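For reference, the structure discussed in these notes is given below.
Every protein chain but one is kept in place in this view of the complex.
For chain A:
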Amino acid sequence: MSKIASGYDPAVGPRTTGTTTVIRPRSSIYDRNLHRARHDISVSSLSFLFMEMVSMNLNQAKSLIELERKLNNLGYSIGTKVLELASLRENFNNNLTSSGKSNVSKREIKVLDILHFITSVIWPSLFEKPADNLEKSSESNCQYMIIDNAPVLMKYISVPKEYEGLNCEAFVAGIVEGILDSTFFKCEVSAHTVPVEGHLGRTVYLINFDEELIARETQ
């Protein structure tokens, strides 16, 4: 009996090989190559899209905190996806450079390693440059800070007086939170503008890890 090809349905149970005639479907996302070297888009179109995202959420939100939360949520779902992609590419590239048959694929399982992975692998893949700094808070064991002197998305954004304290980089903070959450590093991430001379848009992403996690780390 040959059935028409159909996808997995959790209500039915496992699929089996050899029972359905495999029809090769039309070209789809599965045929694309994930390992293209460059995949650039222009900053202006990105800024334009981001501007629309901010203004749409601004109209819907009742307060600035709500707006930041909405932006954060938008970033979160991107974070969960970009993590898998970046880690796959990184392992693939490492395997290429170590020439031939090797087994260097690995996961990051320590707080410092994953933060380093974010600043030096994910940041360049998103913004074409590594993050400028990674610091540990002197006050608390659970706090880390990623610092970007000139965030790409903030390039054409100036915050008006009446919205003081708003930082649209809450979106990127959401991405970082999504990444850390799906690697099981439970945390909260917020973005703050901390201008210094020469870098008015300097943004600090404050990462507050769960205390349990630090306990797991020191085991």
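Methods note: contacts are C-beta pairs under 8 Å (C-beta built on N, C-alpha and C of every residue); 3 or more make two chains touch, one makes a residue touch a chain; residues count from 1.
Here, contacts and distances are computed from a predicted model.
Engineer: Absent chain per UniProt: "TP53 regulated inhibitor of apoptosis 1", "Sedlin", "ATP synthase subunit b', chloroplastic" or "Geranylgeranyl transferase type-2 subunit beta"?
Structural biologist: "Sedlin"
Engineer: Given that one chain is not shown, which residue among A:Asn57, A:Asn72 or A:Thr183 touches it?
Structural biologist: Only one of A:Asn57, A:Asn72 or A:Thr183 touches the chain omitted from view, namely A:Thr183.
Engineer: Using the document's definition of touch, tell me which of A:Leu49, A:Ile65, A:Leu85 or A:Val194 contacts the absent chain.
Structural biologist: Considering all chains, including the one not shown, the answer is A:Leu85.
Engineer: For chain A, which positions touch the chain that isn't shown here?
Structural biologist: The missing chain touches chain A at positions 5-10, 13-20, 22-25, 28-30, 32, 34, 77, 80-81, 83-85, 87-88, 91, 103, 105-109, 182-184, 216.
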